[in-house]
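Missing here is one protein chain; the remaining ones are kept as they sit in the complex.
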Amino acid sequence: MSGYNVRKLKEKLFLFLIGALTVLMFSPLFHIIYSVFNNGIHVILSRRITFITGRLSDGGIGPAIIGTFILVFLASLIGLPVAFLVGVYAYEYPESTLGKATKSLLQIMLEFPTILVGVFIMQMLVVPMGTYSALAGALSLAIIMMPYVAVYTHEAMRQIPFEYRDAAFSLGLTRVKAVFRVLVPMAKRGILTGVLIGIAKVAGETAPLLFTVGGSYQTYQIGITKPVGAIPLLIYTLIQSPAKEHHEMAWGASLILLLIFLGIFIPVRLSLREVKV
Amino acid sequence: MIELALETRDLKVYYGNNMVIKGVNLKVPKNVVFALMGPSGCGKSTMLRAFNRLLELNSEARVEGEVRILGRNIYAPNVDPIEVRREVGMVFQYPNPFPHLTIYDNVAIGLKLNGLVRSKEELDKRVEWALKKAALWDEVKDRLDDYPSNLSGGQRQRLVIARALAMKPKILLMDEPTANIDPVGTKKIEELLFELKKKYTIILVTHSPAQAARVSDYVAFLYLGELIELGPTRKVFENPEHELTEQYVTGVLG
Partner (left out) sequence: MKRRQINLRHILMPFVVFVFALFVLMLAVYVYNSMPIFHREGLDIYLKNMWKAAEEPSKEHYGVLVAIWGSIYTSVIAILITLPLSLAYSVFVIDYAPKRVKEWLIILSDVMAGLPTIIYGIWGVFVLVPLLKKIVMQPLHNYLSFLPMCSYPPITGFSYLSAGVLLGIMVAPFASAIIREAYQMIPFTYREAIYSLGATRLEATKILLGYIKPAIYSGIILAFGRAIGETTAVSLVIGNTFNLSLALFAPGYTISSLIANQFGNAFIYEYMTSALFAAGLVLFAIGLVVNLAGIYLLRRWEANVRL
């Protein structure tokens, strides 16, 4: 029965291996979180509030934080309505040719290289305007955010039991009213989740901002046609600097970004079962 | 005394804290078709899965008591479920040949895994033998490399029977094997049972009293996890001792 023993041994090895590989898969995540906290916390503690509010010359990343908020706000303003309505369309007309194509397009855009969006916006907006701007960055982010929110909207509405749909229509409501007054409110939790996931996603994007926002870290800019900064972009710039001090700031900024991301993502993720990433 | 193919002693099965088989004692003689019948939810499929320790796939399930196959308690601490399953074949409610394996490989898979044959020729022979035993050979001999998706439901189920027979099991467990099969396919499989019981002991789960009456030699009636009645099929159907049994075989009890 040696063949049998070999099989049992292989089985034991296999169980050990999949456990070990699973641990291996997550070890970078833990090490990343550890590194970011460990390296970032010193900078933040030593500079206190200056780090959050100060300009780059004061040793702070204030303009970048404001910039990220402006960009995310503007991107949401532009992207969310479109995303929502496209998601509703994909739900309402799933069998039409355009409906099917919409679903495929959303999937493709979900996976699309984000740098290509940034270059596109640069060519279409930055070059004609002759300046980098918050608007250009926000447009890039809006395009990237759109498919996330649309897919979530679509999924959230598909979760509504069919009887409610029938009920809504049997009340004699028009399709517009049935959808927007009855069905959408029923799906609002799922839609909100999508919105938050989309925001968490674009708040951390770097590539689409490279050629669109300009990156302004010494002054607080107000006005959507002016260049702004953003935390991820600032980190990208600081890493490439030869100065050690800049690297420290990059870690600090990473910690702020990580906290923003986890602050949005974890509560959202805990409140629902599955996430489309 | 006749040697028993299978015997249970105070068999209890729990799902979590829920007892679903409540202390059953069964004796199954060799070379018979033994039907486990009862309405859906009575625990017959669960009990069948206690006979090859397949219940262990469900982490909620827990077994107490003994199941003896040819005298050996398969729940004894030194018994490996893999050995048990090699000796006890199983056919399922939904005809489930592996769709990504060819017809040939579906029959060969158990033999290959357990190293039961020594050479390719022996494997070929055994596959042919099993397919013939399952009365499927003539229908598939020219397309052994096809995938089972082109077979009818009844053919697929006979392929599953061949898959189990290939390992020359001592006992064949069948969990409502005709539940998802059309009447023609059902008839073929029932005919097959008469052939197979010459060599094997078959334990058949069915929710249809009519099927139990048609094909079995012995029948056990299970209701809400308890064994209500057990005996030669003819006797149980013609002269049931228990009122519930009578209601069930006459169709009063769903």
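Chains here go by letter, A and B, matching the order in which they are written, and residues are numbered from 1 within each.
As a convention for this text, a contact is a pair of C-beta atoms (placed from the backbone, for glycine too) under 8 Å apart; a residue touches a chain by one contact, two chains touch by 3 or more.
Being a predicted model, the structure only gives us computed values, none of them experimental.
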item	value
Omitted-chain contact residue, chosen from B:Asn73, B:Asn96 or B:Gln247	B:Asn96
Identified contact with the non-displayed chain, of A:Gly19, A:Pro185 or A:Gly223	A:Gly19
Selected residue (touches chain absent from view) among A:Gly67, A:Gly137, A:Gly190 or A:Gly204	A:Gly204
Residues belonging to chain A that touch the chain removed from view	7-8, 10-11, 14-15, 17-22, 24-26, 28-29, 31-32, 35-36, 39, 81-82, 85-86, 88-89, 92-93, 98, 101-102, 104-105, 107-109, 111-117, 119-120, 122-124, 143, 146, 174-176, 179, 197, 200-201, 203-207, 210-211, 232, 235-236, 239-240, 247, 250-251, 254, 257-258, 261-262, 265-266, 269-270, 274-275, 277
Interface with the unshown chain - residue positions in chain B	49, 52, 54, 57, 82-83, 85-86, 88-90, 92-94, 96, 98-101, 109-110, 113-114, 160, 163-164, 167
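The rule is simple: only the chains that are shown with their structure count from here on.
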item	value
Computed distance of Cα centres, chain B from chain A, in Å	53
